[in-house]
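A single protein chain has been omitted from the complex, and every remaining protein chain is retained in its original position.
Moving on, here comes subunit A:
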Amino acid sequence: MTAPPFSETRSALLDVSNLKTWFPGDRGEVRAVDGVSFSVSPGEVLGIVGESGSGKSVTGFSIIGLIDEPGRIVEGAIKLEGRELIGLPQEELRKIRGRIISMVFQDPMAALNPVLSIGTQIRLALEAHERIGPKEVRERAIAALAQVRISEPERKIDFFPHQFSGGMRQRVAIAIALLHRPKLVICDEPTTALDVSIQAEILSEMKALVSDLGTALIWISHDLATVASIADRVAVMRSGHVVESGPALAVLTRPQHDYTKTLLNALPSRASPGELLLRSAGVPDAAPPARKEVPDDVVALGSPYLVINNVVKTFAKPAGLFARLQFGLAGAKPPSASNAVDGVDIVLNRGEVLGVVGESGSGKSTLGRMAAGIIAPTSGSVRLAGQPVMSSGTMPRKVTTRIQTIFQDPFASLNGRMRIGEILSEGPLAHRLISRGEAPNYVRQWLAAVGLDPGYANRFPHQFSGGQRQRIAIARALAMQPDVVVCDEPVASLDVSIQAQIINLLIRLRSELDLSLIFISHDLSVVRHLCDRVVIMRRGRIVEQGAAEAIYARPQNEYTKRLLAAMPMLPRSVAGLEPATGPL
């Protein structure tokens, strides 16, 4: 069943009805979009929200006529100002694309051509639909860059994409999308790859731009909070259907459909810290196998345990002739040897969850890898219960098994050529935590403890979903019976409902096993939910640290304040803040 379409405004700019886009698959057709209807009025912002595989991006691509073979639009209508777009020849579509409807993609590096200057790319985009002279091209290009708040547009117009940061590149992509004053812009996860502070800037600028230009906007995202902060109306998608749609405030504060409720309740920002999410979804009943022996140097809960003392990590600069030439030609300075982590002291108490928060390039991951003994610090030391975590010498190696790591991307962190049983038992066997005879049972116990079928031991990683893989990765780390676990963005690449399950699992296992966690994340709401203490990092240094509540309530440092302010927030369901009633 499909949800009823949006309010039938007579002046709808875009009217999509009963759209079905299918892709042939190994086991029959994959109905990526299966009967979606909505409309967008001029100047309106429609947010399309959904988890991966919900069909939200395919909907966007269908509108702009970019469905690749063998996918096809099976039925339905896409009317732009009353004109049917489905079935138009490519020639006609090209006249519409970029001029009347334009699109902004998630990855600005992939969307811009790396070998052409920004100015050239803008010129090509202009010349696609207009005949204008070189002088006017330059003026228009500079104006377009200024419009998206790129400073010194006269100079930057000759830059190449690699000379811009990710946020700047996305601004350029937006500038190109807005060149011809299109009537509709489709943005597909445009801020997902960006840091929160950049995301906040782009959100507010985008909002101002579309209202200035009167452009309608379709904002596709998996993130309810960003959609809430930009969209007038919201459509929630799940497996090819729109399950709920309506005014943004109404949908996000008084959701009607169960799925929307699940999505909202899965967000840690809507629960009290430490609480299990989604009524303890995904928490297994089975207890993890008991630890064989507890080392005698384990300190009491709450006492200093892992001590990181003044660590510095320097990565060598590119010093070759080629690197120098490359930067010389581009007119930029070569990056000097910079300290990814520049003198950080952290004390992790036993049983504590310490959040490490920072934007990309803050050095938080490098710090985590040093804390876990994966890479050696250039100087400084990491000690667990007084013992160094890595051996010294020219080729330092990790010497303790008591610190383990959970990585961000569960598709990259499992060796695809090993069966799950081997992945889980390899470390414990190598370190004689278990004998060969005990291994199968040990593996089964751990699979059950992370909420997976114990019979999965013979499968390969590719047979599992992202959330299941992350459970396996957690089991692998905990099967080593560690005291400290470094979690490097363990939920960043997961859908919200899966994220909630993994957070629940971490909360439960942590308290059962008395683990101390270092939780590295860019997501402030997840950190607030899980962490006792928080460290804010910027450019390799700690700018502020303290108890989680204190930092969130009363940030002292300017950067922390900015970071917290940039955090996209969902509207709270507050009495008196009800939306105007209207046809849903």
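The rule we apply is simple: a residue touches a chain if its C-beta (ideal position, glycine included) is under 8 Å from a C-beta of that chain, and two chains touch if they have at least 3 such contacts; residues count from 1.
Rule of thumb we're sticking to: contacts and distances are computed from a predicted model.
**Q** Looking only at the UniProt record of the hidden chain, which name from "Cytochrome c", "NADH-quinone oxidoreductase subunit D", "Hydantoinase B/oxoprolinase family protein" or "Peptide ABC transporter permease" is the right one?
**A** "Peptide ABC transporter permease"
**Q** Which of these touches the unseen chain: A:Phe407, A:Tyr442, A:Tyr456 or A:Phe519?
**A** A:Phe407
**Q** Out of A:Gly361, A:Pro388 or A:Gly427, point to the residue that touches the absent chain in the complete complex.
**A** Selected residue, touching the omitted chain: A:Gly427.
**Q** For the chain that's not shown, point to the residue among A:Leu348, A:Met480 or A:Ile520 touching it.
**A** The missing chain is touched by A:Met480.
**Q** Of the residues in subunit A, which ones touch the absent chain?
**A** Looking at subunit A, the ones touching the missing chain are residues 369, 372-374, 395, 397-399, 401, 403-405, 407-409, 412-418, 426-427, 430-431, 458, 460, 462-463, 473, 476-477, 480.
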